[in-house]
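With one protein chain removed, the remaining protein chains of the complex are shown where they sit.
In order of appearance the chains are A and B, and numbering begins at 1 in each one.
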Amino acid sequence: MKKSTTQTVAWMFLAPALSALLIFFFIPIIAAFALSFTDFDIYSLGNISYLRFVGFQNYVNLVHDPLFWKALGNTLYFVIAGGPVSVLVSLGTALLLQSRLVKYKGVFRFFFFAPVVTTLVAVAIVWRYLYHPRFGLINFVLSWFGISAVDWLGDPAWAMPAMILLAVWKNFGYNMLIFIAGLQNIPEELYEAARIDGAGSFQQFRTITIPMLAPTSLFIGLTTMIGYFQFFAEPYVMTQGGPQYATISIVLLMYQHGFRWWSMGYSASVAFVLFAIILLFSIVQLRMQKGAAE
Amino acid sequence: MNISLKNIFLSAVAAVFLLSCSSSTDEKILIKFWTFGSEGENVQKLLPEFERQNPGIKIIVQQIPWIAAHEKLLTGFAGNSLPDICQLGNTWIPEFAMLGALEPLTKYIDSSPQIRAEKYFAGIWNSNIVDSTVYGIPWYVDTRVLFYRKDILAAVGYTHPPKTWDELKDVSRKIVNSGKRKRYAIFLPTNEWLPSVLFGMEAGSTLLKDNMTRGNFSGKEFKTGYDFLRSFYEERLAPSSMMEVMNVYQGFAEGYFAMYITGPWNIGEFERRLPPELKGKWGTAPLPGRTDSLPGVSLPGGSSFVIFKHSPHKEAVWKFIEYLSQPNVQLQFYQLTGNLPAQKESWNDTLLTKNELMQAFLTQFTVVRSPAKIPEWEQIAQKIQDFSETAARQTKPNTEILKELDSYVDQFLTKRRWLFESGKLPK
Partner (left out) sequence: MKTTLKKIFLYVLLMLISVITFTPLLWMISASVMPSGDANTFPPKFFPSTITFEHYITLFTRLNIGRYVFNSFLVSLGVTALSTIINSLAGYAFAKFRFRGRDKLFKFLIASMIVPAQVTMLPLFLMLNKMGLVNTYWGILVPGLASIFGIFLIRQYALSLPESLIEAAKIDGATEIEIYWRIILPLTKPILVTLGLFTFMGTWNDFLWPLIIMTDDAMYTLPVAVGNLMGEHAPDTELMMAGSVLTVLPILLVFLFVQKQYIKGIMAGSVKG
């Protein structure tokens, strides 16, 4: 009797959240999956009887679309170059702020964390001006070191590094906090014991800090990777995927096919390929971490 | 904590309800007008006069940024929240006509003294017709012509702009050979679909075939135009990489290239950005034709007014369109924005007749033709653009490139083909 009431109460507490998730998250996912096997397009928008089931055709077309590969390449570039840089900067600043020699930690933490809370669209606009080849602050500072002007957003070779720089600036503060939390959880006695054994600070870092941070690193690695795969707003606001598709990303491609050309079927297939890739990378990362831990 | 959370919650919910319920009840007819880019800001200056003449109508202008224009229109259609009237580029008209979003305008035109086919440039007017129904009224027009450096052409013996393809090739070779410094004759951007389409159409290509359900790019005509275009890159008469031209205005000013095919919006830009000593040393000319001295074909551009079908105030909207189509109002708009008037009568004004740079446009407007009036055109154009870079950089033979292009285009047109074959679209 009592058990069944507990059950009912539990489900009542869960009901609002679960029904919201079901209606506004899981059903759309299933619908998107179904959509990806149809040719839902501008014609079907006008007249739904023009909708056809096309099997895997969208996926086949996708594989043959060079723009998809370009977008995938750019997205991987962003994940593989931007992700680790961002994590390393986070770790570096976290270590700096954990140093016992540093005071006013709160002030520095605020400075480092401020970009995280800012609105991406707004700061992307700011950075667009900072990147301006003639009037931008960045090229001006570089000129002090004798580096000649770079057309950050106009040159296909520099557009991606420019996006990564912005993303790292914007995001590193968040992971920094999580690293700090991880560092604070490492028992001080471990370091003391190591010092007694005569270990230097680098050795302490290698034998204590790194292994003890492993769970935190896994968490950060996973969330950063998933977030970076969804690279969209930066190129949408700054370059629209240009120059010469140098900054087109998977999500941007999906958005353009879906809402610009209204090729919803094709767009949904892009979304699912992205999902599959993220899934794959997550599994690989989990396995690698596990392997390293054993 | 409890209280504050509860308060925030309750006040937010209350506010949402209040807002979603409140609606303004005004006796005036409210007309929603969507505009793109800077037109929206400028057209507002023309509204007071209209609203004075028509006190019962109020125009509400909403500006949509160009980069999000297409998305906004489609989601507006899907979400049933389109305005009464909108400006639309003529390449988008077939798409929205197909969706059944646009009001056919024939019956309004039949009873209008102001808006009649013969008052507009034929090619431009035609671009607003889909399956023999008029869906758009031209607001302002543009097209591409040849901008050229008079002084550089004169230095190699050309006192007139090139009129034919042969002359264009000849003058280009002379310019490149005469210079001491490394330079080019003409800038044919490799990141635009325009050069290949212009040359292809001039060579007589229909671009698409079989009721516009298949690409016709590997056809003989398009290949002629494409060969011609590509020879400019191969002979180094045109820069084959966008990186070589970081700044068009600077390139034109320095004589890094002497010719450039572009539109009227660049007249103002050139006047502003070129150094003062170049004043009078550059001009505009109709595009060179393939054989005779008739101008080569160019594309109809600009924006038209369309009325959305669901609008309850079509008569009032039509009044507004008639107002903005008055030749003097069109001239005012030209003065505000630099956008060229669509009404031929406006072109008799000294404002335009005295401007030498405008004459090329006036001639060119007589030879403009829409590329393909189907919803897929933008996507096809995008693909042509991707291929333009290939043409400029790679050594693949043209037949191969164009076959490949056709296979992409055929893929875009799969749905259209099916609709035809299954009889869902009238042939």
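Keep in mind that, in the parts below, a contact is a pair of C-beta atoms (placed from the backbone, for glycine too) under 8 Å apart; a residue touches a chain by one contact, two chains touch by 3 or more.
Please read these numbers as outputs of a predicted model, since none were measured by experiment.
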{"item": "Options A:121, A:147 or A:214, residue touching the unrepresented chain", "value": "A:121"}
{"item": "Touch residues of chain B, complete complex, unshown partner", "value": "1-2, 5, 8-9, 11-13, 15-16, 19-20, 37-38, 40-41, 62-68, 71-72, 75-76, 78-81"}
{"item": "Residues from chain A at the interface with the omitted partner, ascending", "value": "6-7, 9-11, 13-14, 16-18, 20-21, 24-29, 31-32, 35, 93, 96-97, 99, 101-102, 106, 108-115, 117-123, 125-127, 129-130, 132, 134-137, 140, 169, 173-174, 177-178, 180-182, 184-185, 216, 219, 226, 229-230, 232-233, 236-237, 251, 254-255, 258-259, 264, 267-268, 271-272, 274-275, 278-279, 282"}
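Methods note: only the chains that are shown with their structure count from here on.
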{"item": "Inter-centroid spacing, chain B versus chain A (mean Cα positions, whole Å)", "value": "37"}
{"item": "Of all residues in chain B, those that touch chain A in their complex", "value": "67, 70-71, 74-75, 77-78, 95, 98-100, 191, 242-243, 246, 375, 378-379, 386, 389, 411, 414-416, 418-419, 424"}
{"item": "Residues of chain A defined as touching chain B within the complex", "value": "39, 41-43, 45-46, 49-50, 52, 61, 66-67, 151, 154-155, 240, 243-244, 259-262"}
